[in-house]
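Complex shown without one protein chain; remaining protein chains in place.
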Amino acid sequence: MIGACLRALMSHWRRRPLQLLAYLGGLALATALWSGVQAINTEARASYDAAAATLGEGQFDQLVPRQGASIALEEFLALRRAGWLVSPVIESAQDGLRLVGIDPVTSPTGLSMLAGGIAPGEFAGRERPRLFANAESAARLGDRAEVVINPDIAPGVAIGDVGDLQRLLGRDDLSRLVVLPEQPRLQPPLSEIAPGLRLQPSQQVADVAQLTDSFHLNLTAFGLLSFAVGLFIVHSTIGLAFEQRRGMIRTLRALGVPLRMLIALISAEMLMLALLGAGVGIVLGYAIAGLLLPDVAATLQGLYGARISGTLALRPEWWLSALALTLLGTAAALTGRLWQIARMPVLAAVRPRAWSMASAARGRVQALLSAALLLAAAGLALRGVGLIAGFALLGCLLIGAALALPLLAGRVLRRAEARATTPIRAWFWADTRQQLPGLSLALMALLLAVSANIGVSTMVSSFRLTFTSFLDQRLAPELYLQVESAGQAAAAEAFLMARGKEVLPLYSARSEVAGQPARLFGVRVGPTYRESWAFLGSRSDPWESVEAGEAVIVNEQLARRGSLWVGDEVQISPDLRLPIAAVVGDYGNPQGQVVLSEAMFAALYPDTHAASFGIRTDDPASLREQIVAELGLPDSAMTNQAALKAMSLEVFDRTFTVTAALNVLTLGVAGFAILMSLLTLADQRLPQLAPVWALGLTRRRLGRLELLRALVLAGIVFLCALPLGLALAWVLLTIVNVEAFGWQLPMYLFPLDYAWLGGYALIAALLAAAWPALRLMRMPPSALLKVFANER
Amino acid sequence: MASSPPGALAARACARPPQGGRILRPPGQPHALASGRAEPDEMQHAKDRLLKKPDPAAHRVANSVLGRGKHLSRQSAILLFVLLLWPCMALAQGFSGLGTTADEGFAMPQPGPVFDFPADHGPHPDYRIEWWYITANLTGPDETAYGLQWTLFRSALAPGEAEGWASPQIWFAHAAITTPDRHFATERFARGGIGQAGVEADPFRAWIDEWVLEGPDFDTMRLTANGPDFGYEMQLEAQGPLIFQGEGGFSVKSGEGQASYYYSQPFFAIEGVLHLPEGPVPVRGDAWLDREWSSQPLSERQSGWDWFSLSFDNGEKLMGFQLREGDEAGFTAATCIAPDGSTRAMPDGAFTAQALNTHEVAGRRLPTRWLLSLLDCGVEVTVEALNHDAWMGLSIPYWEGPVTVQGSHTGRGYLEMTGYE
Partner (left out) sequence: MVLEFQEVRKSYRDSEGTVPVLQGVSFALEAGQTLALTGESGSGKSTVLHIASGLEAADAGAVRVAGQDLTTLDDPALARLRREEIALVFQQFNLIPSLTVAANISFHAALAGRVDQAHIESLAGALGLEAQMGKYPEALSGGQQQRVAIARALAARPRLMLADEPTGNLDEGTAGQVLAQMLDLVAQTGAALMLVTHSPAIAARMDRQLHLRGGRLT
């Protein structure tokens, strides 16, 4: 009996392969989106962790030379013999790779043990140094050392034993010392043992972790959104499969298949297919992730300097979570349908009429829930603090709006129906409204997709606009020259001054301001600064007071994190406290910055020379040649503004490639949801269409009306999505961005972009409706006639 | 461990991971070190055991690690895996060039040794494992009993010495103080060749970081160690001669011939200051120093050992150990030491040790009361731990602490136990 039953159930798919494809496709798409985002996320996280753990950065304090980049072995030994538990690290950058040598015996990091595959035993009598690196780095290392490939080594890094690295680099010194977390009871002060070393606390790196976390939070939010859209699809596809087999299921029961067995068989069948679909989805997600990951890697590196690997590994946590979520989603959708089966009268015909009746009661609950969520969103917008509150706000807003959509659309359609002047129009509106319950899930998916699209593109474009004008301000000098020594600096300045150019030397030093690590900049106040810098807030003529050494300018990050603004005083050094003359927007840099006059900087750091010069010139190319020829500086020491700007913009464009790509995917998936829902409705709708057809509307006309209906619905959705998307953008820009990145972006509106998006949404809906409409147009009259024959 | 058969520690380290917390928290290195002493066969065996019959403790660790945060877990799991297997694998690779038999490359202890002092107080880099091991029974001003341990281990990954980072020698050290109700222990690690740790024979100096055992000769020495929450500065003064364990310093560890060079200075008077969290405590008492080096591990059947060094109130001393084979008593050896330093080495079986209780510490059960008998020397005593929780929860965990002696003789001493699950 089981065999016969299963054969009957499965025969449906054999006869309707397109539906099978739709079911599997829906599941696969939902899984793919989720698992793709998850894969990117986990991969990036794992990469940081590997990076942090292998290098011992972020976790441990370090001892670094006050000057230069070299620590003698004797200094290390003196520290150890004084009871300072430190572990040596030698480091060098070569061909874009960091070569890091550690001592696995004393290193505090667990993963250094992995690097410790560099078993101390192995170098005894080993001819060649051995390095450990991931495949990507290994390829770049070439054959200068024996390379052991290990995927868990941080990208861009090759690790070896400190002794091997010394041999490889031809050095006998060390670069820095990692301070172990547990130190003995007695310890002389560092200044007595190693006055040339400075303790660098681990905290600095933690900031980067926060920033990258926020990026991942963004991605995770996006992943959840796409999964929600995916669940709509799973729901629709399962609805489709059930709707189409309703008759068969009734017949099976009438022929004596027990209800319980039928439910078990259908569950098994659907879950097996779901498993298959999810499997395909995971492969697809892997492909999506693989395509997007290089961009994510570039994004994070550009934004935060955090390096992640551009390669992808199959990690159980993301594909398992994708599988679990898809199966759970399927099971949830299935439960509802099975419940219907259990209660379905075996012989009575079930008509869509029941649907709309049920949804009237559901509508009230939905309206209440929606109102509650939107209220909560408003509350969070006014009162919420922190990133989590920001995301909770986003969630409440989106779900609340999605729930409100069918009610709102229903009202619009009713009004249109009331105003209809011809019977056909009245029928059109009424029929559209009747379809609303069946389509509402798909329409919600479309709403979420479109508004996310609007929100994110508003944010990206606002960001880009702000950033471009920021670059124009900040990178006003046409040419930048970098120097390495005080001598070079003096020579360069004299050379440039002699040619009557406006020269903008830039001094910089790391320090701590308002309790956070910050960079101090010494600038020569001149026309360029006065003209090109725009401030978020300033007192009158801020440059005047900076030049006079009476005030400083700080960047927004510093101001916001320190709860400071124009007029507040900041402690610049132990005996220097100055008011803030202006706050400047600083995008794409996580660190705090303080701008001082050249003279003030020189007083604080008398030994520091200008590290770079900005030069105003009409002819950067020839000046560049002169500098190379006459000053003997390498060409590589110079950058021209255009290149720098292009590079910076590229970084920020890549930042959102991922988001944009996911946007397109989400919209596609929403289109798919509409298609599924329309297909589900198509067969149920025959009884409603047949009478209209019988009354004289051609099938072609009916088909066209179907297309029009999809457009109308998509149009309504888009009109709802527009304010929702803008609200989303507002939340992203003024709440989430400030919480996550520390700066606020002005919000710009891009009506043309929205128009395009509206167009895309309509196209997606049109494409989704095309197939069902075409089926209707080509439907043989007998099929429509059957409706009458079968109707009792 | 003072008399522990060389290599047993190594076998342990390879076969069994230390506690989970230790693996994730630095320092996690000692596997590497310990493994240095394992023989390829032994290591293969240990590896097989890990791969085919995962150790329950390892499972527990793995589970607890995997149970943590999402992105931590994967990495930690890999890390854990590597940590469990690496030392063994790395060494298996490392020694493959040296040959397949255990002894190749490393010097082996031979019967009838002739010691050359003070040179032999210094390191023997051609042997795989060596230690300078001090335990002391101490008394405070209020008659409170204390125990103290200071051990410097040398472990060679390959025989011989080389300059700088190329040295195949690894040094590590353990220090501990035991009070009746608390136990402090800490450890240090160092690479050989660069001067962070080492031993010089004349004048004698053994050091790792700021810890030292040094003096103009082997009879008068200064001893210091520091941990995060304790430390000590002691002065040692020899009150008797060196004594030689086994056959003139050739100490056999099994019926299959595993052996080490082993001599002791059991007659140290010791005094100084213990630094405890509540403040300094002046103490005095007696100390026992063991010197031992070898290249051979335990026999494969031996799972752990119980080692006793006892100083009786009548001036006699006793060193005895048993090497357990599974749950059974296996090979035993002992040395009876007269107050004048004359010794009688006892053959296998003469010394017996019978556990009288089991005590749970660090999730394992082990005996902390023993009935010892060595009838040839007229000894039948009960030995009980001063502090039953003297667990050395270090990278290589074991039990080591002071004991009191009752029965045919009274006195005090030290007990070390390894290999208890």
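Observations
In order of appearance the chains are A and B, and numbering begins at 1 in each one.
The criterion applied here is as follows: contacts are C-beta pairs under 8 Å (C-beta built on N, C-alpha and C of every residue); 3 or more make two chains touch, one makes a residue touch a chain.
Please read these numbers as outputs of a predicted model, since none were measured by experiment.
Seen in the complete assembly, the chain not on display touches A. Across A:G256, A:P574, A:P606 or A:G696, the single residue that touches the chain missing here is A:G256.
Residues of chain A that touch the chain left out of the display are 1, 3-5, 7-8, 11-12, 14-16, 247-248, 250-261, 346-347, 789-790, 792.
Definition applied: only the chains that are shown with their structure count from here on.
Mean C-alpha position of chain A lies 54 Å from that of chain B. For chain A in complex with chain B, the residues that touch the partner chain are 42, 45-46, 49-50, 53, 73, 76-77, 80-83, 85, 103-111, 113-114, 116-117, 119-125, 152, 161-164, 166, 180-186, 315-317. By the touch criterion given at the top, residues 23-29, 31-33, 36, 70-72, 74-76, 78-79, 82-83, 86-87, 90-91, 93-95, 97, 157-158, 162, 164-166, 168, 170, 186, 188-191, 194-196, 207, 209-210, 226-231, 275 of chain B touch chain A in their complex.
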